[in-house]
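Below is one structure, written out as C-alpha cells; the observations come after it.
Coming up: chain A.
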Amino acid sequence: MEYMLSVFVKLLPRIPVTLMLTGFSFALGFVFAAGIAFLKLRGNLPLRILAGAFITIIRCTPPVILFFLVFFGLPVLLSVFGVAVKSTDSNLSAVIAMTLMASGIMAEMLRAAFLSVDGGQYEAAVSVGLTPCAALLSVVFPQAFFIALPNLGNMIIALLHESSLAYLIGAIDVVGRAAILTSNSYGLKAASIYTVVTLIYWGLTVLLSWIVDVLVLRTGRANTLVTAGS
Partner candidate 1 sequence: MLRLENVRKRFGDQEILKGIDLVIENGEVVVIIGPSGSGKTTLLRCLNFLVRADEGNLWIHDRKVNLAAADRKTILEVRRSTAFVFQNYNLFRNKTVLDNVTLGLIKGRGTARGRAEEIATAALEQVGMKKFMARYPNTLSGGQQQRVGIARAVALNPDIILFDEPTSALDPEMVGEVLDVMKGLAGDGTTMLIVTHEISFAREAADQVIFIDEGVVAEKGQAEEVLAHPREERTKRFLRRLLPDSAA
Partner candidate 2 sequence: MSFQFDFPFARRAFAEALLGIPVTLSVVLAAFLAGFPLGFLIARCRLRRTPVISQILTVYVSFARGTPVVVKILLFYSLLPPALEHAIRVLGLNFSIYDLNPIVYAFIIFGITSSATYSEIWRSALNGVDSGQYEAAVSVGLTPFQAYLEVVLPQALAIGAPAFCSSTLSMLKGTSVVFLMAILDITGRARLAAAMGYKYLEAYVVIFLVYLTVCGILEQVFKLLEQRLVRFRAS
C-alpha cells in the first residue's frame, strides 16, 4: 500500500537515531563491562562483591524500568550534587540506561570468555618472555574476544530491540515518530504504521545478524587455522 510507503519515508530519517542509541550504548557498555569483569576477576573482596551485585541487579531489572528510573532519577541524583536540571534529555537517559544494561550483561560474557581461554596460552606467552601485561593483550584478550563474539553479536541485537523502548521516555526514534503519527489516526491506519515499524526492525535485525554471522565465521576460521597445526 502506498500509505505504508509514505510512512516508511517518514520513518527513514529516524533510523539513524535508533542506530546511534544502539551503537553508543554498545561501545560504552563494552568498555564498562571490561572494567566490571576485571573487578570481578582481579579485585579484592569488596570490589568483587560490588561488581557481582551490579551484575545481578542489572540481570534482574526489566529494561523498561531502567529507562524510567534513569529518566526520573537522574535529575534527583544530580540535585543531590547541587546540579539543577529542568528536564532530562530523552536520548541521554536512553543511552545511559542502555549502557548500564549492556555493561552488566556483557561483563558476564567477557568474564566467561576470558576464563575459557586455555591457561596454557598465558603460560606459553610469558615463557617466551612477554611481560604479563603484553601476554594478556597480545594473546589472551584477542582469543577471549573471539570466543565472546557470538554472544556480543547477540548483545548488539538485543540493544537494538531495547532501543525501541526509548520512545516511552520521549526519544524520537523510529517508534517515537510512529507513535506521533498514530496519535492522529486509529484503527487500521495505526496498524499499517506499526507494520512498517515492525518491518524496519525485522529488517535491521536480519541485517545485523548477517553481519555478525559473517564476522564470526571469518574470525572463527582464522582461529581454527591457527590451532589446527598438525
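Remarks
The working rule: a residue touches a chain if its C-beta (ideal position, glycine included) is under 8 Å from a C-beta of that chain, and two chains touch if they have at least 3 such contacts; residues count from 1.
The candidates were selected such that all candidates are chains of the complex that A comes from, given by their letters.
In this text the structure is predicted, and so the values were computed from the model without any measurement.
Going through 1 or 2, you find that the chain touching chain A in this complex is 2.
Put simply, chain A touches candidate 2 in their complex at residues 56-57, 59-65, 68-69, 72-73, 76, 79, 84, 160-162, 164-165, 168, 175, 178-179, 182, 187-188, 190-191, 194-195, 197-198, 201-202, 205-206, 209.
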